[in-house]
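Part of the complex only, each chain left as placed.
As written, the chain order gives the labels A and B, with residue 1 at the start of each chain.
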């Protein structure tokens, strides 16, 4: 049975003098607490603190990075144990799904999924057996045993992971029941919501009209009038703030922003709620509402996050059978220089606003994003996102961004994960790559070692706390 | 007389520990047979097995990488020995053309052309003299001597190169006479055709209408009716399959695909053969026919290759005087996420289809191509293509693709060359760079050495065999 190589030098640059510097830098940040200002962990997990059911339901079925790769090699989503929108009972049991992963483990060579899962198995579960057809059952049994123990329940892991704060992502209309449960019981873990109003800002979302009705019910405002709609949004933001939120998040198809005069905005809103609008109207509305969100952020202090540029649900059959967020979202070219201009021209020079912008189009990093963040006080760059939250991806991010925007126009790391057990390894990977990058700067005499230490600490820990006002 | 540095460590990473790993990996793959599933060698070369005439006609005149660089420094195509479309006798003799190359050898520093030619001269011809004005004649004479010997004839080289299979690229209407000659004689080299129907799928090709007539004559189908046209294509594909073909290839201006209802397709076809169409019609037709090709591939098992994104014949004067493929094709931004969607939505989940997609727009690798290939079972990525089939180009390809799509959503290497003598060195370069990349992953503890060995072998040899069903 092969063992996984869990060298403590993993991901550090191989050249000995640079590696020595990277080790020294990493030693100072590896055990810092985890600040998690952006992610997709279900708060019910921590509210209920139930054991994770089994390895497939922990590592494969909810992780689109994993099942998309297996699907790309010809396995169907049904074989992979996904539950369809009709809740048809799964045709593959979890042990069989786990075997599929292990038999096809070679597909993941060179991917962050391999890195994350091997580091999770070793670091969290103490298992360093290489995944393979002939080790699948043994590892499955070991994991199943671990998952049944109290020290592997979500709250125990939260504490073991040394998470200082964990932000979830929540619909604007969400009553945040799980967050309230956590707040009300004796457990002291800090789990805070994030205000994600896409469903009430984006007329192209299938749930838009229903969400608007819910927004009206929840707030008591008349969300069929533009003024009532804005008031309802303000009221919800206040509620999120009271529940501990420090940020909003916006997952629009593009980075388009607009700033319409009040009467135009009202007329546009009217067309939209009367379903008498075209795609240009929808884009205008989303863009206008981003600028409104910035205005509200100036009032209530919520940090604004923008995650644009995914063509969602590229495969309509997958969407129809299994729903959204199942691995078929594909990045597209994304314009920032023109699209962000209306918002930045209005609020970009406000020191009170923090707008954290991410991208799935790496060609925009050095061309548009670093130059914008290196000028406008309000704008910061989010960390390497989604497909790029990986060793090469993070390294390219630093190389493309730093020379124009420096380190302090970036917002620090966030793990952006749905996979709770992957939180510490994602931070670990980012810390290692950042330390390797800083070590390279020191080795090239661009930075002194004490400057590198301070910067490593900022990127690993303090920067995210400051930026997200945690 | 300076000697070329032919160190066996060439192209391996310089850091000693990584180089040692790369050497170990490369030692296992360097002598594997060459699988060549995509290229542009003229099959008549191997059918006739005539000696190559002289160094200029072997290395310069047919190689657009070489003469475009000399042209960029001010040498005219006439000086460089190119034959014009009127077949005007060349005004420069081959020795003089060779001298121009040698006198200007510094222009090629840092290019793959320098690497390839130096490796060919050393590895195939045993000549390690540095090219320069004062060595031009001596090297020319040595090469001329070699080329006259039987062991430097095409078939002898084919065997020496250890080519397991060589695919050529052939018009849909080609009767494959050279392939038949090879099949019918005693020589056992495997030379197979590839079905390249651009001239009968693309209404913007100057030869389109004439090719359609030829297609009708060759097949006996009425290619003025849409149904007859499709039947003719099917018949030709069958003929290619009988002659050993395992793939089609499509060199469209964009990656646009469409899936038109039958009656719309018929009407569009009618407009096109009546020359009553506009550029949008032409694009629609090309796009629709790609989807038709995918449908036919599902029936006959031909692997489908798509090579989009070149602005062909950027210099109209060159085209007018010397014809196409003479070094003035320039890449353009290429959309995949929207353009491939109709085809992928229809057939992308079919495990029976293999669609190998290449790009000349590297910004699409991490943004669109790796995410698409990492989801759709039918889609794979071709190797770094054309301008990017080079040490940095291949390295960037791996760095941009692997973290999202892994190694096994790539199709293995192909040399894509018109220059027969460059086949082994192109494989050698790719094997070295891939081993260097894998060595880096091992040195960073992302991969075990045995995983790297297996992957190196797959990228160098087995993957291309499997993907192209050879």
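We adopt the following convention: a residue touches a chain if its C-beta (ideal position, glycine included) is under 8 Å from a C-beta of that chain, and two chains touch if they have at least 3 such contacts.
Since this is a predicted model, take the numbers as computed values, not measurements.
A.B. asks: Total subunits of the complete complex, with 2 given?
C.D. replies: For the whole complex in this structure, the answer is 3 copies.
Simple rule for what comes next: only the chains that are shown with their structure count from here on.
A.B. asks: Rotation angle for the CA superposition of subunit A on subunit B, to the nearest 5°?
C.D. replies: 120
A.B. asks: Under the definition above, what is the set of subunit B residues touching subunit A in their complex?
C.D. replies: Residue list for subunit B touching subunit A: 15, 17-18, 335, 337-338, 341, 344-345, 348-349, 351, 363, 366-368, 370-377, 379, 398-400, 402-409, 440-441, 443-448, 450-451, 454-455.
A.B. asks: Mind listing the subunit A positions that touch subunit B in their complex?
C.D. replies: Per the stated touch rule, the residues are 2, 4-7, 9-16, 68-69, 71-74, 106-112, 114-115, 130, 311, 314-317, 327-328, 330-333, 360-363, 387-388, 390-393, 396.
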